[in-house]
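Accompanying notes for the structure given below.
Of the protein chains in this complex, all but one are displayed in their positions.
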Amino acid sequence: MSIPEPPPGTPVPEQDERPPDCQDAGPGDVPTTHARHGYLSSNHKADYLRRLRRIEGQARGLQRMIEEEKYCIDILTQVSAMTSALQSVALGLLDDHLDHCVAAAVTNGGDEAEEKLKEASKAIARLVRS
Amino acid sequence: MSIPEPPPGTPVPEQDERPPDCQDAGPGDVPTTHARHGYLSSNHKADYLRRLRRIEGQARGLQRMIEEEKYCIDILTQVSAMTSALQSVALGLLDDHLDHCVAAAVTNGGDEAEEKLKEASKAIARLVRS
Amino acid sequence: MSIPEPPPGTPVPEQDERPPDCQDAGPGDVPTTHARHGYLSSNHKADYLRRLRRIEGQARGLQRMIEEEKYCIDILTQVSAMTSALQSVALGLLDDHLDHCVAAAVTNGGDEAEEKLKEASKAIARLVRS
Partner (left out) sequence: MSIPEPPPGTPVPEQDERPPDCQDAGPGDVPTTHARHGYLSSNHKADYLRRLRRIEGQARGLQRMIEEEKYCIDILTQVSAMTSALQSVALGLLDDHLDHCVAAAVTNGGDEAEEKLKEASKAIARLVRS
């Protein structure tokens, strides 16, 4: 999904205070869906997609192992590997989020900074406890 | 991988000491692959497959979220949900394994009991640490 | 809490079916407190005590670090080390429990076997999720 170029002659919109790293989709954006975030460089995006496709493949592999009634311990080893792969994705996403969205909000200060920090803290707690 | 039917006229092999719950595939079975284990009742098997298909769907949903650059925290929430679902599958499989394979080995005693207990203990450590 | 010596002349009780590894304290034992379990060899017991004393020391060290307002990340590193040490103790205790109490109950079979397996499974789930 690429950002549509504005037609020529469109007046340049006033600059959002927030840097482009974490901006919402602009007019028409429904805040709760946060339709679009530029926090992912295209490099990182491709990397996450590749890793998640592999994780999807692991989920299919596990189904095959259950189907064929493979040895339980071997299945558990695969589940542990898949859990670790998921955790790595989560930690990577969290880093990107801290480096871009949270850092941008902190630079701007105010309520949004506080809100973003609180939100990140809850996400970290969920990761630590899951 | 299905168990090959013995050709007609094959003498019925002597019964394995172990209960059917955890037996290997018998003649032709390669020990390291543990081709087939009866530790899964067909009920449980269908349940695990259903849960793993859902987990596979979650992995695809995450790819879509990355593709559409959804809000990072929302993606992390989905990753946490998926991790919890995977952990539940792992705990269920471990229970089935303790209840059937390990319990059967313990009942028979000897080296196999010790080996199965050690193996289960390592799988638990991997789960706790992952 | 020590086991009271039976008065002299007390008839020797009939042997419990269960091996000494996991037996309760016998007459006078209050079931819910499980006053005494022989699942711990004296070697293991000394080892657990040594490790828990070190963990207690880590808890005191953390208080000192907070008191002196040491750098937060250094405190977190110590907390992670302490958590890992606790997990190792838990995994060791669980192994001892599976190898002795659960294995003994399984050998005897019946309701107790089932109950012990269920109880172990819940303890494992608590460890995995904490």
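A, B and C label the chains in the order they appear, each numbered from 1.
By definition in this document, contacts are C-beta pairs under 8 Å (C-beta built on N, C-alpha and C of every residue); 3 or more make two chains touch, one makes a residue touch a chain.
What you see is a predicted model, and the numbers here were worked out from it, not measured in a lab.
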item	value
Residues of subunit A in contact with the chain not shown	87, 90-91, 94-95, 98-99, 102-103, 106-107, 109, 113, 117, 120-121, 124-125, 127-129
For subunit C, the residues touching the chain missing from this view	1, 33-40, 45, 48-49, 52-53, 55-56, 59-60, 62-63, 66-77, 79-80, 82-84, 86-87, 89-90, 93-94, 96-97, 101, 119-120, 123, 126-127, 130
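FYI, only the chains that are shown with their structure count from here on.
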item	value
Centre-of-Cα separation between subunit B and subunit A, whole angstrom	30
Separation of subunit A from subunit C, taking each centre as the mean of its C-alpha atoms, in whole Å	41
Shared interface positions of subunit B, touching two or more other chains	87, 90, 94, 120, 127
